[in-house]
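Sharing a structure here in structure tokens format.
Here the complex is missing a single protein chain, while all its other protein chains stay put.
Chains: A, B and C, in written order; residue numbering restarts at 1 for each.
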Amino acid sequence: MRPMTMMKAAIFVEPNRIVLDEKPIPDVGPLDALVRITTTTICGTDVHILKGEYPVERGLTIGHEPVGVIEKLGSAVQGYTEGQRVIAGAISPSGYSNACLCGCHSQDGPGTKHGFRPMGGWRFGNTIDGAQAEFLLVPDAMVNLAPIPDGLTDEQVLMCPDIMSTGFSGAESGSVRIGDTVAVFAQGPIGLCATAGARLMGATTIIGVDSVPERMEIARKMGADHVVDFTKGDVVAEIMRLTDGRGVDVAIEALGRQETFEAALRILRPGGTLSSLGVYSNDLTIPLDAFSAGLGDNKIVTTLCPGGKERMRRLMDVIASQRLDTTPLVTHRYRLDEVEDAYDLFSHQRDGVLKVAIQP
Amino acid sequence: MRPMTMMKAAIFVEPNRIVLDEKPIPDVGPLDALVRITTTTICGTDVHILKGEYPVERGLTIGHEPVGVIEKLGSAVQGYTEGQRVIAGAISPSGYSNACLCGCHSQDGPGTKHGFRPMGGWRFGNTIDGAQAEFLLVPDAMVNLAPIPDGLTDEQVLMCPDIMSTGFSGAESGSVRIGDTVAVFAQGPIGLCATAGARLMGATTIIGVDSVPERMEIARKMGADHVVDFTKGDVVAEIMRLTDGRGVDVAIEALGRQETFEAALRILRPGGTLSSLGVYSNDLTIPLDAFSAGLGDNKIVTTLCPGGKERMRRLMDVIASQRLDTTPLVTHRYRLDEVEDAYDLFSHQRDGVLKVAIQP
Amino acid sequence: MRPMTMMKAAIFVEPNRIVLDEKPIPDVGPLDALVRITTTTICGTDVHILKGEYPVERGLTIGHEPVGVIEKLGSAVQGYTEGQRVIAGAISPSGYSNACLCGCHSQDGPGTKHGFRPMGGWRFGNTIDGAQAEFLLVPDAMVNLAPIPDGLTDEQVLMCPDIMSTGFSGAESGSVRIGDTVAVFAQGPIGLCATAGARLMGATTIIGVDSVPERMEIARKMGADHVVDFTKGDVVAEIMRLTDGRGVDVAIEALGRQETFEAALRILRPGGTLSSLGVYSNDLTIPLDAFSAGLGDNKIVTTLCPGGKERMRRLMDVIASQRLDTTPLVTHRYRLDEVEDAYDLFSHQRDGVLKVAIQP
Partner (left out) sequence: MRPMTMMKAAIFVEPNRIVLDEKPIPDVGPLDALVRITTTTICGTDVHILKGEYPVERGLTIGHEPVGVIEKLGSAVQGYTEGQRVIAGAISPSGYSNACLCGCHSQDGPGTKHGFRPMGGWRFGNTIDGAQAEFLLVPDAMVNLAPIPDGLTDEQVLMCPDIMSTGFSGAESGSVRIGDTVAVFAQGPIGLCATAGARLMGATTIIGVDSVPERMEIARKMGADHVVDFTKGDVVAEIMRLTDGRGVDVAIEALGRQETFEAALRILRPGGTLSSLGVYSNDLTIPLDAFSAGLGDNKIVTTLCPGGKERMRRLMDVIASQRLDTTPLVTHRYRLDEVEDAYDLFSHQRDGVLKVAIQP
């Protein structure tokens, strides 16, 4: 019999090996909350970790998309009850750093001298144990725990912690306005949510770019007016044609590669904004002509997934008010015991997978 | 005797040849104004034209920084009087394009289908005859003519049409706030005005970067708290030291080269903004680490010199209210007859030249 | 036989008398366009004029919501063709005033010294002849004429010049964000469009307030999640109940009365914005408690209908992309000959009228 103090967790052992193993259930500090995970999922970033492309410490529990139930509250945590259903954002800011105090929660560096650290708000499955486990310790619980509205299922809110928050931020950081023309490069889970976000903010012409038929189809359901297959001709020329030569107000990059970044830049109208969500693996090149030699009044904006309970509350409101249904993104389901199979499927992008749901 | 209908003008003949020649004084259309130039100057962009690096039509009159007196008003122009002293911005928008109507005046494309064109608002000395002449025809005069407040000399307002408008926009597009730390790369005329702009907007730590002693000295007068000589050690390391490891809130690039662009990116704090003013001549590289792989919540913003009479009015107010004195930037004076000498000095950056004043 | 140089027009004769009469077809100046009206409508403001509550000159043609065909272009107007179907905004800015050049087009004062004038952009049916006529002279045509996209009928775009532009601006000036809770006071044509605008911008809880059953019903179709009948109990208490005691992020006032203004203020959450669209007839009172004694970080923002061709282009894009259908707002149709009957019906708000379509 497994002792009560141990739990199962998906652990990074070494590049190309994430395995299910046992770990002690963590102790709960005064500001923490222990959450019993009921559903979680795998992110593209986890695959980067798996492949050794993004370094984390060996022995770390992976995962940053938790849905669960409060098991135990720290002694100083108020405003919650044990047994409450909650989510926490992939990014879990402290609330007290200088970064947080100027609204830059994702770049939180609570332990640094000046309070800013690149990606410092990303802790789960990066600098502390993550959500692909039976239990998750949530630090700064009063900043990060967001109660799930009655009537919403785990799968309905499963995209909120990362995919939907990141995707929407592509449209938000692009300052999409009513009547805008927006192109979204790549219609994976984040790109699809960027498409949905642009739609929610009032864009009237939304152009999704991908080549996988299933993704192109779901892109239309999420709000794309046009879907361009980049394997069939020149995507820049096609978007210029669709916009009657004008270009787009906002281009959202949701893949993280030179080709998409460059195409996004080339289709911007003068004065337009490239809103970048991709996680890049290489240096980028800005072609002189695509950049109007620096004189085009253009913006390039990058955004890391916004977190914190207020963000989560708003995203769950989007679901509860039926503005958007993200459950079609969940294409496969696994038990936590099968997490290695889930990684196998997801990392090879087999079987039309978009997102998997994992339930301990 | 030179006929009354002819005027002298500095004309682009071919690469490396701008010469003073005669041209007809232009006819005045209903919306135009003819301005008798009293003072003008040469811009770095004009040197790009001279060298053939930026193509313009042969026979074009160069120059986009006019100070003068209204000689003749078009039949439909109201609100001005002949004999009035005026300036016009380097960028002369139409006021009626879609670009203008959404506040993007510099990217004005009045003749295009959708009203946006990269740099389309820049007409003088680019797509129409410019200001280095005895007379300048100003199109859309009611949009572009700004009366000079009483008591200001030509040289006091000579920087308004371009240098000061562009330099200030570096701080403005960077959204400099009270208490910000700002670095300005290169302390040529535009960088100096960016330094002054950051100061005017409330930055409390301003770091100028250059290597020319005279420019470093004037940088302090324009508002820099620190001046870093990039030839004496690692400028990135020095700025990180000056900011106690935090980096800057806003980095302004005012040179147009890979080294400065890259250094500006490297010293940004997470969430910081690179405000780019430089005119680049080559593709740019964004190093992966300097960009936090796209996850640093950073912005890269480019701005073309804002124009139009309201912008000019505000800039002249800065001068009139003694918030800033740009006359120290005028280091040399020439008559229009000597314009070829002026180009020679300015294009070779001899004798500590910052800006020249040219008077027909 | 009516001479070719005369046209029919609805003319303000004196308070309580707007009559159909004949007027000369206006001459076309170099920057003007003559538009043959195909459809127009009556606005609540016209009723204020009719009643003598808003003063205009006797003999003025009323109306500021034109849909038509270009009959004749001024000699300096480029980019259009005669015979083209167009609309123009209720507000017709000049494009060249200082107000326009700083993005404040509706407060355009082209003839004033400094270029700002309250409501100065509103010319049709206010300071120049309006649209309830066979022909309309559009000044500054290149700023104001917006071609109608193929396939859209007159009635589909009839709300764009004023109702939809004004209503949407209520949501836009309130800076509605994804996940916001918004209340809209009064669900007349403008309030209904404010409701639709809040929906388009991503509000997830939208509360419409009215008491007329037909309006309450159409409010739901336009995007309201809840509709509160203010005649049945305390509207403030009800909205606080619906928002779980939190209040709303944005309250839009679309009636112009003390009761609605005050209720809108009372339901704001701390930090929330009151976006006011109403045309008030009396001084307003800000109750001390509703205003947190000035310490609630609240905003009160007023907006006059945005105009200009770019605005019109964007609004027609909303229609063309099927984001919104405003034709249900057109409840009655009249020929121009029957304009007096139309005023009679509309001014008495009989027969469930929302908007009338008038066709010469």
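The rule is simple: a contact is a pair of C-beta atoms (placed from the backbone, for glycine too) under 8 Å apart; a residue touches a chain by one contact, two chains touch by 3 or more.
Just so we're clear, the structure is a prediction, and the values are computed from it rather than from any experiment.
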Touch partners, limited to displayed chains, of the chain removed from view: A, B, C
Full-complex contact with the absent chain, from B:10, B:60, B:318 or B:342: B:318
Where C:41, C:61, C:92 or C:107 are the choices, the one touching the absent chain is C:107
Return the single residue from A:100, A:182, A:263 or A:339 that touches the missing chain. A:100
Since one chain isn't shown, list which residues of chain B touch it in the complete complex. 168, 172, 177-179, 197, 200-202, 204-205, 225, 313-315, 317-318, 320-321, 323
Where the unshown chain meets chain A, residue by residue: 30-31, 76, 78-79, 94-96, 98, 100-103, 105, 110-111, 115, 140, 142-143, 308-311, 313
For chain C, which residues touch the unseen chain? 99, 102, 104, 106-107, 109, 113-114, 116-120, 244-247, 256, 269-271, 276-288, 291-304
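The rule is short, and it goes like this: only the chains that are shown with their structure count from here on.
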Interchain centroid distance [CA atoms averaged], chain A/chain C, Å: 40
Among all residues of chain B, those touching at least two other chains are 102
